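Sharing a structure with you now.
Apart from one protein chain that is not included, each protein chain of the complex appears where it belongs.
Labels run A and B following the written order; every chain starts at residue 1.
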Amino acid sequence: MSGAWQRDGYEAVIGLEIHVQLDTASKMFCACPNRYGDEPNTNVCMVCLAHPGALPVANAEAVRQSARVGLALGCRIPDTSEFSRKQYFYPDSPKAYQISQYDQPLCAEGSFHVPGEGAFTVGITRAHLEEDAAKMIHAGGDAGRIQGSAGSVVDFNRAGTPLLEIVTEPDLRSPEQARRFLTLLRATVVAIGASDCDMEKGSLRADANVSIRPIGSEGYGTKTELKNMNSFRFLERGIEAELERQLGLVLAGEEVRQETLHFDPATGGLTSLRSKEEAHDYRYFPEPDLLPVTQDPDALAALAGQLPELPVARFARLTGTGLPESTALLLATEPELAAYFDDLAARVGDPKVAANWVMGELQAHLNATGIAADASPVTPERLAGLVALVVEGAINQTSAKEVFQALVEDPTATAAGVVEARGLAQMGDADELGAIVDGVLAAHPDEVAAFKGGREQVIGFLVGQCMKASGGRADAKALQALLRERLSA
Amino acid sequence: MAIDVIGLTAERAAALLRGRECTAEELAQAYLDRIAAVDGEIHSYLHVDPERTLAAARAQDAGSGEGLAGVPIAYKDLLSTRGVPTTAGSRILEGFVPIEDADVVRWGDEAGLVSLGKTNLDEFAMGSSTEHSAYGPTRNPWDTARVPGGSSGGSAAVVAAGCAPWALGTDTGGSIRQPAAFCGLVGLMPTYGSVSRFGVVAFACSLEQVGPMTLTVRDAALLQQVIARDSGRDATCTGPREPIAVPEPSRLDGVTFGVPRAELEAGVEEGVRARFDESLAIAESLGARLVDVELPYARHGLAAYYVIAPAEASANLSRFDGVRYGLRVDAPDVRAMYEATRDAGFGAEAKRRIMIGTYALSAGYHDAYYVQAQRVRTLIRRDFDAAFAGVDAILLPTAPTVAFPIGARLDDPLAMYANDIFTLPVNLAGIPALSVPNGLSEGLPTGLQIIGPAHAENLLLRLGAAFEAEHAFDPVPPALRSAS
Partner (left out) sequence: MSDVELTPDEVRHVAALARLGLADAEVERLGRELTSILGHVNTIAQLPIADVPPTKHANPHGDALRPDEARPGAARAEALANAPDPTAEGFRVPPIGA
């Protein structure tokens, strides 16, 4: 299979467990605001602090968004799902159990296709709703109850945030596939509007289950778990490093131990967090304080029908308009860029032209400034104005670059306004051009003679001189044509 | 003016207030005086704050004064009261002060009820005698060498001793009804899901409800009217199906009672059985018909209950870990802190139940115990549903014995659990039941339990009122007849 990791007769078997924080107004089981970045312990109540007597009530919007994501992943949505208690003691778990879903998840089996070169399909095992844990800030040994101890301080703002956990089948066969899958998954969830999927903020988290096995084998090797890699690049590199490590063990005749690992991107090293041998007994049982969630088939059908254009569909549509696959894939999987592109393409009426501008000037600008497409001062509307001027020949490419910079620097400027203010209108008038051409030819008799003598390449020099004389505003192609006309006369 | 609070019903107290025969402050003071006089021995209250109570009473006097405004009440210390310590009878919550009221407390406030304080209970409602309170037992006002029942023993004793006109308790396997029976009171276990559990410290979520403990059936109806509501903060609650009605005296013509005679063979004390049989005769004399019913799976109720309740409790009590509130025993690391805190904070019965529950849910035992117990639960409900197809209500003694001596059952957990054989099937089925005083046996109160189908509270109250009128039981213990 193309794109697969295969070494020394072994292949990679990779599955992902992805946690998506849903972008609801309130938390999963209480009405506290669901917000990131607020002062610690300011979005808490007796429910998410797990005071005695607290009771959970499930957030209808979290259920709705989860169903939408499940539908986009091709999942079957069962008529009923129920919440379960998953029990474990940790300071970030205020009830000492997490309300999750065990044997009746909201979304059952599905499948997700990643298109483009080396296309592949990943099975989705399930997707279920649960609540996020609190955040622990590891403190130095300051004046706590025990002097000199380095404990932690717990912030419960995040406790109770709605999480959708998506589990894939172990169908991924390379670190690259894992990255491509996660990229497209992210774009899909963002397109749906269920989450902003920001790996740095933690609203998208991915753990990988990694193992290797002889190529062609049906069984599975021992798998390890790589936890909380917080960027796509680290995910790919971490999985790569772990595959190498397992291969090294196996080739040396040693066994792979089941364990949980952390990848340090700075060193490229893997450290064991805890052995999975002390497997938790989560003592799951159905949550008695919450009733089962039922789905109305008509409501589900409506949700499915109202889903926006998903990245996979967008990819098909864009390749259908003639864009190359790599461009189409990028535009399909970068949600902010895709939205920008759609807007621009509609305004300029030509997807290829729009793609060139988005992939060219805009991308360069976004990379240089580090902002997202939807945060750029060069809005699709303003850029469309610039593109129109270029397309109609009012300015040339060089001037266009200058105008683009002006739009970046002055959010109130329009393309037409800049062109006029700086006199950047392309010189296309035949008389004006003719005058410049005549002037340059008169000033360079040697080059004229050289051209007439057969050295046609000097025309480049002459075009350059004409451009200089025009202050960079002449249409290079028109200059060429005029020069040739005069020189062959 | 000297108000005689002994035997004073809430309904009568409201009449006194509305008739301006006394103020809420005078009434509250009268109860506080009574508490000071007798509760040193009875030990029914864990927390009394006279200043706070009198301030609340004065506020009621300054208000418009309608309905129940100014009537005092006592709350089982399992109900969260904002700004007032709530211990659940446990050391692990010593000093804990809730930041919100339980819904039922909030509704009590809205009705103008004045809190006299928090009453004693078995730790986390786990028990049938109030002997498992970390703060010492409560004594039965009918015989202070005996238990008042449990887990709402404190709430029962306050009412029986005249230290509050009425009280709220909670019932998970009989914890309102059995202490009501032991103390000569009316106790109502409402239909599961008719009263919001928000703010009630959880023992077993799928089994428990808050309910009234009162001197009369009418008082039980009046208090149930205050609390039978849904707030939206309890997903298992819808409120009552119909408004609660205060019953008028009536006969029982056209009523059919089911009597599970086979279940009675499980072992009922002679005097309790005699009083029960007399009530059956009373029922017939009032025009009711008696029919044998069978509840074949009810005898498995004890076993099913002692899997499900501890299982849920073991999870509900895990939050007591010393991190955010309550007791913390310092230790070098988190795990050691958990273990030391929970070992020091929980009493013997709580630890037993946590262990049983954890075991029942642990890998390998989950299906054999927990799921199997839930199947038994289904069968018990089906037994009741089948019986109610042919009868209006089912009659049983509330408890198989009268109040036993303090200390008599502490060494034998199973003997303690047997107190609830007639009450806990009701919780497993999620249906309502009313216990009314059923005469004395050897000087101690017995209770008659009237069990109905889901949402049949009004029927139960009407039936209970009929028995009450015939019995004309004096709920004041003879020893306490004289005011302090």
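Here is the rule we go by: a residue touches a chain if its C-beta (ideal position, glycine included) is under 8 Å from a C-beta of that chain, and two chains touch if they have at least 3 such contacts.
Just so it is clear, the model here is predicted, and its values are computed rather than measured.
The hidden chain makes contact, of the residues A:G70, A:G221 or A:P286, with A:P286. Across B:E25, B:D103, B:D321 or B:D392, the residue that sits in touch with the chain not pictured is B:D321. From the options B:R342, B:R409 or B:R462, the residue with contact to the chain not on display is B:R342.
Within the entire complex, the positions of chain A that touch the omitted partner chain are 24-26, 31-34, 39-46, 48-49, 57-63, 82, 89, 91, 96, 136-137, 139, 144-146, 149-156, 281, 283, 286, 288, 290-294.
By the touch criterion stated above, the residues of chain B touching the omitted chain are 96-97, 99, 191-193, 206-207, 232, 235-236, 238, 300, 302-304, 306-307, 314, 318, 321-328, 330-340, 342-343, 346, 351-352, 354-356, 358-360, 362, 368-369, 371-379, 381, 413-414, 417, 428-430, 454.
The definition used in the following text is that only the chains that are shown with their structure count from here on.
Averaged Cα coordinates give chain A a centre that lies 57 Å from the centre of chain B.
Residues of chain A that touch chain B in their complex: 46, 49-58, 85, 87, 89-91, 94-97, 145-146, 149, 154, 281, 283-285, 288-291. Residues 79-80, 86, 88, 93, 96, 98-100, 102, 197-202, 205-206, 232-236, 311-312, 315, 318-321, 323-325, 330, 332, 334-335, 338, 358, 361-363, 366, 370 of chain B touch chain A in their complex.
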